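Attaching a single structure in structure tokens format; questions to follow.
A protein chain is absent from this complex, but the other protein chains hold their places.
Letters A, B and C mark the chains as written, and numbering starts fresh at 1 in each.
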Amino acid sequence: MIIGERKPLEEVFDRTSSFNKILVLGCETCVAVCLAGGKKEAEETAEAISLHRKKENQPVEVKAESVQRQCEFEFIDEFKDLMNDYDVVLSLACGVGVQTMVDRYPEKIVLPGLNTTFLGYPLEQGVWMENCQACGDCVLDKTHGICPITRCTKSMLNGPCGGSSEGKCEISGDIEIECGWHLIHERLKALGKLDYMEEVEPPKNWSTSFHGGPRKIVREDVKIVRGE
Amino acid sequence: MNAQRKYPPAPEEMTFEPKVLVVGGGASGILSAEKAAELGLSVVLIEKTEELGGKAAQLSFLYQSNLSPSQWLKDKISSLEKNNKVTIYTNSQLEKVNGQVGNFKVTLNIEGKKEEMDIGAIIMATGMDLSSKMPAQVEKGAGSFLSQMEFEKQFTQLASGDSKTFVLVVKEDDFLIGCINALKYSKKLKEANHNVYVFFDEMKVSEEGTEKLYHQVREEGVTFIRGTNNLKIGQEEGKFSLTTIDPQLPVKLAKELVINFDYYIFNEDLLPGADTGKLAEILRVNLGPGGFFQEDNYHTEPVYSNRQGIYFVGACRMPDLLHNVQEQAGAAVNSIYQLSVADVKELMEKTPLIDVIKCAYCLTCYRSCPWNAIDLLYEIEGAAWDGAPYLHPLACQKCGCCVAECPNRAISFPGYTDEDMQKEFKKIGGKV
Amino acid sequence: MADFNPSLVTLCCENSAFLVAEEENLPGVTPVKIPCGGQVEHYHILNAFDQGADGVMVLACLKENCKHFWGNDRAEKKVNYVKGMLENIGINAERLAYSPVAANNEYKYGELVKEMYDKLKEMGPMEGKVKK
Partner (left out) sequence: MFAGSNLEKVLANGHFAITGELGPMRGTDLGPCLEHAEHMRNHVDAFNITDNQTAVVRIASMATAIKLVERGMDPVMQMTVRDRNRICLQADVLGGASCGVKNFLCIQGDHQTLGSEPQAKGVYDVDSTQLMKVIKDMRDENKFVSGDEMEAPLDAFIGGVVNPFADPFEYRPARFAKKIAAGVNFVQTQCIYDMDRLKEYMKRVVDMGLHEKCYILAGITPLKAIGAAMYMKNNVAGIIIPDEIVKRLKGAKEKPGGVKAEGLKLCVEQIQQVKEIEGIHGAHIMAIAWEEKVPEIVEAVGGLMPRPKFDD
């Protein structure tokens, strides 16, 4: 799922400082599940803004709401009436949600309250890890389920590089980063498929990734054309 | 919107299956099964080996009792076998547990065949493992060194005949049971006119009557020597000797003490049963110190787990004397009974409620419930994500952790809702 | 600020601190019962400040002694998190505190609350607090 992290409160206060009626809008899907932008975060953020502005002697009207999925027009349409009452929306959805809101409410100012961080999963409660970069051309079949694009710091396809030491990546600092290719090596070893480690993998087609520009999928089979 | 009430089981439909699963057919399991049947609950007793008895079957005699353990077991087992409330499966194991107290869905492996059943509560009585480490490397005469359990088995034979010298060594870091065993053996050996030396670090006499027993055997001529750290075992022509300096004596007086012995009895290391970790995963319960069942938290002692309806009795939580185990069995069964007659409707009024429309099914509550009282259900009517978590009213301990962790604030807690809290905050500074 | 009388909210676990708080009834202190430290929410703490509290204390069970296993640890972590939020908001994080208190330790409760109360008195009213 999409993992996000709330922006630092100072930044939130700064960006919203010129507005007097603020709607904090959470999203109840991915970012709620990763505990960054659900109803609870929305209420907390709203309360924090309110307290801050009181302290600054600039009271503000702020309301917290959340929507099922901020990236779907039908769901955000439900907020039409509410939108009229506020100058600005602080969206706690991922970047997709923010832009969907802007698309639907072009006359409104929508600010991001979240940094959309990566695609990943919870390793355990409170720990999330990136494991997919949506490159558009999955190689997990070759590496048997460990993504070299994401897990190798240099996205190598013929790893590991010389910076791999005791299973750790050369850029490991305070936070240790596992060497993706070490993991792949260990996994292939366990599966008895080390042969792959000897193959020279040719340059990858990156045009399916973001490097091919913003991507769009069009499926004629599921498109509805009215009047058909 | 309190959609929780919509989904099954509704309070009036919720029943408590009056059936207890007892895992483990040793003394603890047998006593638990007996207690549960006494209260009218039906019992399924499973044992992973071929027959019931466990470690108790290997004992020669009991402490402060003239009962023969084998006879005691035989009587208990035959009365259980006759009891129509009790079903016994040997060569059987616990494989899977779903659901919550009152309605656990349990999968058993009965002699290689999988069987599912509805169970109200589970008593774990899986016992412990023993591991013995020889105190010295000897080329010949290893038979002179026996762990307490090996000694138990051969006791009658070894204690008969001419006067022999026994050395009993109880190492410091052990449970009460090692000390009590040493006292138990001393008494019997002395009665059979043997020489007995007990080496110990700390004589644990907290159990009722043990201090008296200690004094009694001491008066009868058993020699107690404190300190087990500098014992040296010597071997000469098939004879063993033990050399030590009494650490309690002042240096000037301290002389080497040499004891020629025939048998050296030492206590085993007590280990959790080999399956304990795996079972804990199946049951979703926390383990305590040393990997035994039961968390180190006084709220759970003596028999409670971090899940309602799952109890630990006997050596699987900590080895204990038979009469204490009996009390534990009683406590567990009592608790089961209390739950079986609880007023679910009333409990439900205090249980946090999940609004399935707001629920993103993110599993945060499921993961953060200290009591593992939350089940995951699917095909819930009205739910945003097809399924939703279910807070079982009997399993829930009303701590509110899930309420606080829910990222969509989909869980409300009667008595502690935002409105309730704000009402309290209204009193700030004396305003009402 | 000699005439300033702060108002302090103590969020007290019903298994420990609240049992004491009920008995103590100190002026200016509003004890609020919570079922466990684990039930504390960031929002509620902020809300207490918003409602006019000059200070908030979260009082739960002693370490490794929580009836619900880790409720007290969660409470402590949440308090630390909200302290960070308060710093950002511009409220002195010292106005919020976490302490473990046993059910039978009236003395400790009294001391902790008094200490906090004196500290708040010294700090003065909340910055920018709307006077009613």
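The rule is short, and it goes like this: a residue touches a chain if its C-beta (ideal position, glycine included) is under 8 Å from a C-beta of that chain, and two chains touch if they have at least 3 such contacts.
From a predicted model like this one, the values you see are computed outputs, not experimental measurements.
Enquirer: What shown chains come into contact with the chain that's not displayed?
Expert: A
Enquirer: Looking beyond the chains shown, say which of A:81, A:124, A:174 or A:198 touches the absent one.
Expert: Of all options in A:81, A:124, A:174 or A:198, contact with the hidden chain holds for A:198.
Enquirer: Kindly state which of the options A:95, A:120, A:136 or A:163 is in contact with the chain not pictured.
Expert: Spelled out, the listed residue whose C-beta touches the missing chain is A:163.
Enquirer: Across the whole complex, list the residues on chain A that are touched by the chain not included here.
Expert: 153-172, 179, 182, 185-186, 194, 197-204, 206
The rule is simple: only the chains that are shown with their structure count from here on.
Enquirer: Remove chain B hypothetically, without shifting anything else, and describe the chain groups still held together by touching.
Expert: Without chain B in the graph, we get one piece.
Enquirer: Looking at A-B and B-C, which pair shares more C-beta contacts?
Expert: Between the chain pairs A-B and B-C, B-C carries more contacts.
Enquirer: Once you find the CA centre of chain A and the CA centre of chain C, what distance in Å lies between them?
Expert: Whole-Å distance between the two chain centres: 35.
Enquirer: Round to the nearest whole Å and give the separation of the Cα centres of chain B and chain C.
Expert: The computed centroid separation for chain B versus chain C comes out at 39 Å.
Enquirer: Would you please write down the residue numbers of chain B that are in contact with two or more other chains?
Expert: In chain B, residues 368 touch at least two other chains, as defined above.
Enquirer: Would you give the residues of chain C that are in contact with at least 2 other chains, written as numbers and ranges?
Expert: In chain C, 41, 43, 47 touch at least two other chains.
Enquirer: Tell me, which parts of chain B touch chain A in their complex?
Expert: Spelled out, the residues of chain B in touch with chain A are 358, 360, 362-364, 367-368, 384, 406-410.
Enquirer: Over in the complex, which chain C residues touch chain A? Could you list them?
Expert: So the residues of chain C in touch with chain A come to 41-43, 46-47, 49-50, 85, 88-91, 126-130.
Enquirer: Along chain C, where are the residues that touch chain B in the complex?
Expert: Touching chain B: residues 5, 7, 9, 27-28, 30, 32-36, 38-41, 43-44, 47-48, 51-53, 64-71, 74, 78 of chain C.
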